[in-house]
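Only one protein chain is missing; all other protein chains are in place.
As written, the chains take the letters A, B and C, and residue 1 is the first residue of each chain.
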């Protein structure tokens, strides 16, 4: 599902409609769509990092229950829905609606963050879903980071109303933070099961 | 296929076109699309619950035949098609076409329910496709619930013609009912094979 | 890929735009889209049956080579492209463009049929890709049916230019024929590996 959501983002890269087509006017129109490319890359990176983290979280689990499955469904719902604010930012960033567009984007990311928090509640050690060997320190550290995200994205949504580019900068900064965390986790683990590497086609 | 159908629903969350863009008018236009968000969440939850139930049903099967495969294809067809009435409700709910939109939605869910009924006919114990250990009481209970759904959705389609919000309320109520059933089944089974948990990437 | 192509067909079920929305006018507009529903069901069934047959063919193979992979890619290309003539029939069937729309649809199916013929050439027993136990009679029977399809769809494309509904009737008839073949194959085999049943999530 992450694979589908991440690929569907490309549908928001729309071909521009140009009145008087020349090589120059079309080039101008293509370049003029830069907010759409930027929003595409931002959301692609966001979903990619969540995909990697989701995979690492799922490797902790040995048993599922209703709360885990439904909170997981909530995460997937928010990730599927991210295509909407992505298109909104792509279309309205540079105009007077930029603050609304970025604030909406931040609110959707806030909703995703809330879903992750419910997901981490489902993974609380005392609920008994974790594998025996899982480090409880790693679980708490993840819960703290996920809770921090909730606060951060709420603030970002507010600041985006003041200035669209400030909001966007905070979102990119947070993405760098999560990306670095995921990158390090991949490097320190000898072998993380991974959706890109473990092709289901390989026996 | 459930994963794809559920993600494609997000394509109906369209960016609003605003004449005179200001931060306020865009915010208003985004909020004005709430029926589309509502329909998205409703259909997402519907397909998610069907996905969980489909998975649990398939765990009963040890052999497939033509009727099972074709009734399964019918279920998948109706689930793929659900994006259409979802978009219809998203666009027409609040206007004078609301009753038609919700009734159409209920008719599509009725069709899905009919497909599930054929599917449960294919799973009748005397047809010999079930695994040896499967509880026949659970199979009959599921058949009864699925038959009940057929009656319920037919009534809902009729009542939606009287009042769109009444129809929508009945659909949400039914979703809560199915959701609770799936939630309980997940909690009582020690370990249900599950599409979210069993990532094909994990060996 | 079959799963994706089959689900994407639903994107051609578009929400109608109604000038003066009333419960009646919207209902009329929704019913007026019946050619789109019909084309959706026809293409869904076509791809579903090809999916089942493709799966059965792949069960014959023990080794792949360049020709098999590329002819397989050609089959996938034509199946992905089927969404285009499906939308064409959905939009133009009932008007004066109906003959062109159905003939185009038949030409795309003809192309798919040609791709299947190349695929069956790759599977010729003397090329050594088949598993030891595969019945050579079944392989020749399949090759004959696939060659027959090529002739049949060429004739259908021609007759569709004379009458759109005649062309559509022939396509439906051929779909019934392929469907019956697939249905019987599923019933006579004790256990066919199947994409719907064998969920990758089940170990």
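Please note the rule applied: a residue touches a chain if its C-beta (ideal position, glycine included) is under 8 Å from a C-beta of that chain, and two chains touch if they have at least 3 such contacts.
Please read these numbers as outputs of a predicted model, since none were measured by experiment.
Of the chains displayed, those contacted by the omitted chain across the entire assembly are A, C. From the set A:48, A:107, A:121 or A:134, the residue in touch with the chain omitted from the display is A:48, counting the whole complex.
Mapped onto chain A, contacts with the missing chain fall at residues 3-4, 6-11, 13-15, 18, 21-27, 30, 40-41, 44-45, 48, 52, 179, 182-184, 186-187, 190-192, 194, 196-197, 199-203. Within the complete assembly, residues 1, 4-5, 8, 11, 55, 58-59, 61, 63-66, 68-70, 72-73, 76-77, 80-81, 83-84, 87-88, 91-92, 95-101, 104, 161, 193-195, 197-200 of chain C touch the chain that is not shown.
Assume only the chains that are shown with their structure count from here on.
If you draw each protein chain as a dot and join the dots that touch, you get a simple line with two loose ends.
Superposition of chain A on chain B using C-alpha atoms only gives a rotation of 90 degrees, nearest 5. Annotation: 36 Å between the Cα-based centres of chain A and chain C. Between the CA-based centres of chain B and chain C the separation comes to 25 Å, rounded to the whole angstrom.
Each of the following residues of chain A touches two or more other chains: 200.
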